[in-house]
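Let me begin by handing over the structure; questions about it come next.
Here the complex is missing one protein chain, while the rest keep their positions.
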Amino acid sequence: MQAPTIENTPMKSRSQLQETWRRLLKNKGAIIGMVFLLLLIIAAILSGIIFDYDTQVIGQDIKNRLQWPSREHIFGTDELGRDIFIRILYGSRYSLAIGCGSVAIGLVTGVILGAVAGFYGGVVDQVIMRVNDMLYAIPNIMIAVVIVSLLGTSTFNLLLALTFTCSTSFVRISRASVLSIRGMEYVESAYAMGLPTWKVILKHIIPNSLSPIIVQVTLLIGSMIIAASSLSFLGIGVPSPAPEWGAMLSSGRSQIRNAPYICVIPGLAILFTVLSLNLLGDGLRDALDPKLKK
Amino acid sequence: MADETVLQVEGLTKYFPTAAGLLHAVDGLDFSVPRGKTLGLVGESGCGKSTTGRVILKLLKPTSGRIIFQGEDITNYSARRMRPLRCQMQMIFQDPFSSLDPRQSVMQLISEPIIQHRLLKSKRDIEHRTLELMDTVGLASRYINTYPHELDGGRRQRIGIARALAVDPKLIVCDEPVSALDVSIQAQILNLLKQLQREYGLTYLFITHNLAVVRYFSDEIAVMYLGKIVEQAPAERLFSKPMHPYTKALFDAVPQPIVGEGRVERQLIRGEITSAVNLPDECRFCSRCDYVMDACRQKDPPLIEIAPGHRVACARVRSMGDFTIEKTR
Partner (left out) sequence: MKPSHDDVLLSVQDLHVQYDTDAGTVYAVTGLDLEIQRKHTVALVGETGAGKTTTALSILNLVPNPPGVITKGTILLDGQNILEFGAEELQKMRGNDVAMIFQDPMTALNPVMTVGEQIAESIALHNDVSESEAMKRAKNMLRLVGIDDGRAGEYPHQFSGGMRQRVVIAIALACKPRLLIADEPTTALDVTIQAQQLVLIKDLITNGGMSMLLITHDLGVVAETSDDVAVMYSGRIVERGTTAEVFNDRLHPYTQGLFNSLPNLRKQGEELQPIKGMMPNPMERIVGCPFAPRCEHVMDRCLKEEPVLKEQGGTHAVACHLYDDSTAKDGLHG
């Protein structure tokens, strides 16, 4: 009746998660990205413990202003004599917090709305998607300017402004993903098994629509870091004297002729962080693609 | 007890609104399936056979008609009221690649219905039952922790069968269960389904486009065309005395693996199945029929019993008895 069962030892077997991880580790770009991000996260955590905010991060030291990178100050000092290396490390806290925070809130709200729209369809879908389209059509800088001018400049308001942008793109992606999964036979099979709707959504639809969303998370964190820096650069983001990378870049503008490193270093910090996130995102996209199996 | 009817369907219809008009996917079906028997539902794609299976399991809401399952009229049951009944009616799907959740292991897949219906409580019992089911469908126990993507089509289909069996059903709707499989695997699965029917007294509604499979498998066969049954008869009779021109055309369309002696010349029909949108009141097959006459275009012929258990919907086949119908073009 059955194929030869020579060995009855259970087969070695990988879940999709393990399989994805294995394939991700084969991607050099993704590994470089992950290593850089890991270092950044460690820096963000440690910098809060090691450095004293009032004296080392924002404390001014006019005597030592505008010093080029040296052994003592490896990234040099800025126009107020603050050590740029310390400020860059400390600034990673803002970038990561704003990037992850806005994406996290956007993720939860966007995925729920998108999943509802995709699953129920009809009028619900129409209402959610048209409102979403309207928000999508407004440039995110404009939304941010409106929110910040209404509520005032603060890190939290900046986060709120960015959440809108994230949310709209998650609504679109999760809706498309749910729509395609909803038509699969295994969803029908779950109904035929007698599973109630909420269980079908929770157990079968959401876990299977996650792949494109995970990829989008990594890519969006990158864009949100850029957006936060741009807003800070324009003076409507993280208020000074906090060492946000965009704000640091902005404050160095006046000295760009004699001390270009003040601008270049935060710029590079933004560049490498976003690049790492994109490398990781691309790696994840490939690793999660079922077509590349085997 | 032997003649007890498990499933009875009366005047079942399912219409879908489309941009072009109302699609008559299923248009007035009547049939019943006795316990332990198999009714084969045959037809080309678009004839409404899969929709029929899904309406009977209430995965789709019927437009009108009645579905009576073991004497209970379930036509208007809500999803909640259907839930306990799901233990008794199950489905085996066509595509073993898309009908299993890729994120679940074999253990999770097979135990899902057991856990959902609280058939067993303790973890050990559930695992024990899962292994038992795997043995029943011929899946070696070493596959218990594997995932569907690691298995071939035949083994995946065995998982689908084990899932359906897990709740100890009375009726199983098999929607093209072997059409996605290779011939040698196909035969393994067909044998398994037949053996399970003998062992557990299962009743099957067997939906397929493959005439050879349906003949091997069914006690009774209904041929569908554009949402209607055009001919229904006990399997042997349908194959020995097909009356409807469409049934004959279907038989002739299947290429036979015979060379030389025993080879039969085939008669092919023209045209293609049209869509069941906005149908005029005429025989649905008349545009492709070689035996068409005026009466065919005036009224859609009803299903008439021409011999015990043999029903035909054709204007040229009017009453009991044997006919030879002649070509008109």
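Letters are used for the chains, namely A and B, taken in the order the chains are written, and counting of residues starts over at 1 for each.
Just so we're on the same page, a contact is a pair of C-beta atoms (placed from the backbone, for glycine too) under 8 Å apart; a residue touches a chain by one contact, two chains touch by 3 or more.
Because the structure is predicted, anything quoted here is derived from the model rather than measured.
Colleague: So one chain is hidden, and I want to know which residue out of B:Thr18, B:Ser64 or B:Gln256 touches that hidden chain in the complete assembly.
Modeller: B:Gln256
Colleague: Quick one: say which of B:Asn191, B:Asn278 or B:Gln298 touches the chain that got left out.
Modeller: Candidates B:Asn191, B:Asn278 or B:Gln298; residue touching the omitted chain: B:Asn191.
Colleague: Which positions on chain B touch the chain that was left off?
Modeller: The missing chain touches chain B at positions 44-45, 152-154, 182-188, 190-191, 194, 209, 211-213, 215-217, 235-236, 239, 249-260, 263, 266, 268-270, 272-273.
Here is the rule we go by: only the chains that are shown with their structure count from here on.
Colleague: Contact residues on chain B for chain A in the complex?
Modeller: Where chain B meets chain A, its residues are 54, 57, 59, 79-80, 82-84, 86-87, 90-91, 93-95, 98-103, 105, 112-113, 116-117, 138-147, 149-150, 160, 163, 167, 192.
Colleague: Hey, which residues of chain A end up touching chain B in the complex?
Modeller: 1-3, 5, 7-11, 13-16, 184-186, 188-197, 199, 203-204, 207-208, 290, 293
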